[in-house]
Each structure stands twice: as C-alpha cells, then as structure tokens.
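Shown here: the complex without one of its protein chains, the others still in place.
Labels run A and B following the written order; every chain starts at residue 1.
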Amino acid sequence: MVSYIIRRIFGALIVLLGVSIITFLLAYAVPADPARAIVGPHAPEYLVLQIRKQLGLDEPLPIQYIHYLGNILRGNLGTSYVLNQSVTSLIGQRIGATGLLAGLAFVFELIIGIPIGILTALRDRKLTDHVLSTGALIGISLPVFFVGLELMYWVGFRLGWLPIGGTGGILFAILPALTYAITGAAYYARLLKSSMIDVLNQDYIRTAKAKGASPLRVVMRHALRNALIPALTYAGTDVAALLGGVVVIEDIFGYSGVGQLAFQAIGNLDVPLIMGTVLFATVFVVIFNLIVDILYGIVDPRISYS
Amino acid sequence: MSEVLNITSLSVEFNINGEYYHAVNDVSFHINAGETLGLVGESGCGKSVTSLALVRLLAKSAKISGKALYNGRNLLDLSLEEMHQIRGKQIGMIFQEPMTSLNPVYKIGSQISETLRLHNKISNDEAKRQSLEMLRKVGIARPEEIMEEYPHQLSGGMRQRVMIAIAMINNPQLLIADEPTTALDVTIQAQILDLMRNLSRDFKTSLLLITHDLGVVAEMCDRVAVMYAGQIVEQGLVDDIFFNTNHPYTQGLLNAIPKIDVQNKDRLQPIVGNVPSLTRMPKGCRFATRCPHAMDRCKMESPPLMEIRENHQSRCWLNDAKVV
Partner (left out) sequence: MGELLLEIKDLKKHFPIHGGFFRGVSGNVRAVDGISLQVYEGETLGIVGESGCGKSTLGRSILRLLEPTDGSVRFKGQDILKLSKSQMRTMRKEMQIVFQDPYASLNPRYTIFQTLSEPLEVHGLADASTRKQQVHSILQRVGLDPSYSSRFPHEFSGGQRQRIGIARALIVNPKLVILDEPVAALDVSIQSQIINLLEDLQNDFQLTYIFIAHDLSVVKHISDRVLVMYLGRMAELASSEELFFNPLHPYTQALLSAVPIPNPRMKRERVILQGDLPSPAKPPSGCVFHTRCPLVQDICKHEVPVWTEVKPEHFVACHFSSNSI
C-alpha cells in the first residue's frame, strides 16, 4: 500500500511538471506581448524593450522557463497586469471560497447520485426506477444557468431559505453547489445503477446470501463497495468538468472565487493571472486525482497489491 | 435413520418470453443424517436450480411449488427472516467458481468470521480465533497470514478451501455443494474431495453433492439421483446405479464416458441427439427422442418414477412392460 501511494505521488509530480511547461508555453501562444500590455499601446518602443529586459523576456526560452519554475516553487506567480496585485495573493484570497464550493458540489453529487443509483438498480424496470431515471435524464439535460436561476428564484427568493448570491461562508455556497450537483449527480446515478446491477449478479453476492446475510446487508456491505469502483474512476475525470462548471456558476451567483477571477483574467488578457488560475486548476485536478487513486487502492485491494 | 431433508414434488417454472416453463418438474428426494446424496446430470437438467430453489436463492420471478422439509419445517413456507437464520447456520453452501465466489474487496478473515457473527453473539476476537481454527481444519497452511490476505492473492484450490471454511464454520447439518471441483485441476480436485469427505464425516454433516462427473459420484456418494430435462429419471444406492443400472439415460451416460482403468480402446457409445429445450419438451418420456429402446408408448405417455427394487426407482416404461 505504501509503495503504491509513493508511486502515485511520484506520477502526480511528473504530471505537474508537464503542466507547468504547458502553462508556460501557453503564455507565448496568447497573441499579446506582456511588455506592451504593461506599458500600454502608445508607449515608445524603448520602454517596451526595457520592460522586456526587466522581466527577463529577452532570455532564451529554456532559461525563462527555469526562472518561471523557480518562481512557482517560491510561490511567486507574478503580478496581475490589470489588478496590479500578486497573482498568488489574488488566488489565495479566493481559494477557500472556491474549494468550499467545489467540495460541497462534489459531496452533493454523491449524496444525490449514489442513493438514486442504488434504488434504481434494486427496482430495475419498476415504477421507482422509471420515475427516478426520468428525473435523472431531466437533470442531465438541463443547462446549469437554468437550474441556477430556478434555485435562486424558488429557494432563495420565494422561500427565502438561502442567500441568492454573493460570497461568505457555507450558506452562500449551498445554492451554487446544488446547482452543479443537480446536473452532475445524474451521471453518478446512472453509473452506479449499471455497476450495481452488474455486481448484484456476481457469484460473491450469492455467497453472501448463502451465509444468511439480510438483503440490506448484502447491498450495503457486499455490493456497494464493489459497485463504487467505477464511480470512483469517473470522479477523477469529473473533477475537471466540475472546475469548468464552477467558473460558470460563480459568475451566475456573483460568487467571488477563483473561477470568477479566471473569467475576468481571460476577458482582460491578463496573462500572469490566466497562467496562475490555469495552474491552480490543474494542481487542483492533479491533487484530486491523487486522492481518488489512493481511495481506489483502499477500496479495491487488487489495485494496490499488483 | 432420521431425514434431514425431504423434497416432495418440487417444481420450478421460469418465465421465458411471457410463458412459464418447467425447469424442474415434480422432483422428490430425501437425504438422511450423515448421508451423501449425489444429484447428477448434464447442464440444463435442473440440478442447480433444484438446490437454489430449496434454499430460496432463485430470482423472485421463478415460480416454485411443492415441499422442501428441512428437519420437518417447510423451507418454502418460511419468512425471509427465518430463511436468513437457516442459510449459513444450518445449511452451508459451496459453489462451482472459487475464483469469483469470494468478495474481492474484503480480507479472507473477515469473510469467514462474518458467517460466524451473523448467527452467533460472539466477540470479534472470538470470531477471529474460531475462523483461524476453521482455516486450519480445511488444511490451509500459514492460516494467520491467509486471514489477512485478499481473495486475488489465493489460488483456486485455496479459495475453494476458504469457501468450505465459510460453509462449515457454523457446523451446519446440511452442506450443498454445487459442482465444487469442476473448475479445479485434477490433483486439486482430489485434495478438495478428500477434505469434504473428512469434514462431513467429522462434523456429521449431510451432503447434497451436485455434479456432472460420474467418477466424483462413485467416489463420494451413498445414494444417487440422476436428473434429465428437469426430472429425476433414476434414483438409488450408488452401487445399484452403477451395477444395476435401469434407466436408458443413466446407461447412456455410463457408456459415453471414456474409462481410464480399462485397457480396451472400443469406440465410445454416445447418446444420440441433443437435450430437448425447455420450451419444446416432448409430450411423453422426455428421453424418448434419444432413447435406443423407445417404444410408441414412450412418445405418448410420460412414465412415472417406478419402484423397481427396494430403494431404487426409475422413470421408464420398460419396467412396466416387465411387470405386464
């Protein structure tokens, strides 16, 4: 198990190194000269050259990359051209809010998706299954902004249970998280339904019944853990989609997080901030996948021991 | 001798495209205390369905009728709760596929002790101690280590030993073994058969052994019931089945297998044709289409199971003709 985790961490580090190269090159793919962006379109050419030298932009690419990597490791992601603040602190201020939103959205997805998956599997092709599966299909089909607006209207405005928008604490994160979870949970429900049906037909389920285990025990103890394995695999890829969704949702709810920051940065062609948020997003995905991989090893002993 | 199990007129019907068909038809047999009964037949003859029906492990859509008395209680009438208490405690089960019959995500130790703890109020430590003891009894070397391992780390033979440990740990009165050695190599099969024979003797367990292998039957069983197309066609003491064979199907099976212990190289005598399908059963004797002795009567009327000598029954009109 320990060697498995070490191997996974090692793999994650290599991915991160690759990502840093890609974000670095990304800055060069953006059709904007950072020096020119800083001094403004009408400044004289010598000033641009001076800034370029000051920023080290006249050095060869590999040297620039090493500087860049060194800065990242020291926690220095550069300075936003537009907001004129350090990117690290800009992201740092919002990281908690976004982490809360994403984490909550993920938990909601599982809380909604897993029980529906189990129920529809146990009631396969019965009324409960048809009702819930149709509900899940509707959930998948609805656009995020529509669900967001409906929730704001009903839960936030008519019922007045939760704040409609803004940032600050867990109450503000619930509606946006729910918005994402309603559209995302359906995938988990479907995935779990099919894996559950598959698992319930396995020989070891018959063994559990032969031992005298009750139906509840057979499902919760013997089947669920096996059925969760494919859902876990999906969670690893889902988190990238989750971050994409968060950008849109933060904008809808006026939730001040990293997603909103990225949204603004792209609009302003604020290259250091774009690089910073992209790097943040990938680090988030890589760490989450690392966690999923470790969980995977815990849930399925066949993985970590091979 | 007391009867542990008495099956009377057990029938199982499955729904195929909206219609019900008999997979098991009017099956009756009993097992005495400490006895081994072999249920023999080829795939699709209903032998596994019979065993799953009597412990109520078939899908709910299957229609089951008849009686299955276990120590006088009809298993088919019990509540689900009562059934859970019988399975694993009084009736143990082993299946054909040791590779897939254990849960891949739990350690061997916890899978064995679960059976104990489901039926007995004992501490974790006590369950562990007894599980370890049981692993020793089923002949597992280094049981302490195996307790902490997962199924995928074990060979097929070892997994079947673990299955036997699970089935036997509550000292059940009846063990149902469904093709327990079919998936195993011959030298491992010999180990497992040996183990089952010794354990059922030591624990005084009755054994319902389901198999297609007449060699296994000859070696393990006291009595034999031969099944064909959902019916018992011949039933009797193992010696009578092999040496006073009555039913043409039983005879056909015995002739069809190559013998390892005789020197001749005669051609095998196969049973011609195929087993009739569930949805298209012949009207008369179900074996008539393949039987070398089939008469007109066989194609019209289904023969009953007739007593041909003490403890020996056969479902064949030839016996009726002898009487007339």
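What we mean here is this: a contact is a pair of C-beta atoms (placed from the backbone, for glycine too) under 8 Å apart; a residue touches a chain by one contact, two chains touch by 3 or more.
Remember, predicted model here, so these are calculated numbers, not experimental data.
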Omitted chain - touching chains that are shown: B
Option touching the unshown chain, where B:Ser2, B:Ser123, B:Thr187 or B:Thr279 are the choices: B:Thr187
Of B:Ser79, B:Ser123 or B:Asn274, the one touching the omitted chain in the full complex: B:Asn274
Omitted-chain contact residue, chosen from B:Glu3, B:Asp26, B:Glu42 or B:Glu149: B:Glu42
Residues of subunit B (touch criterion as defined above) contacting the omitted chain: 42-43, 141, 155, 157-158, 185-191, 193-194, 212-219, 221, 238-239, 242-243, 252-254, 256-261, 263, 265, 267-272, 274-275
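One rule holds for everything that comes next: only the chains that are shown with their structure count from here on.
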Contact footprint of subunit B on subunit A as seen in their complex: 202-204, 206-215, 222, 225-226, 299-302, 305
Interface residues, subunit B side, partner subunit A - complex: 55, 57, 80, 84-89, 92-93, 95, 97, 100-105, 114-115, 118-119, 150, 152-153, 163, 166-167
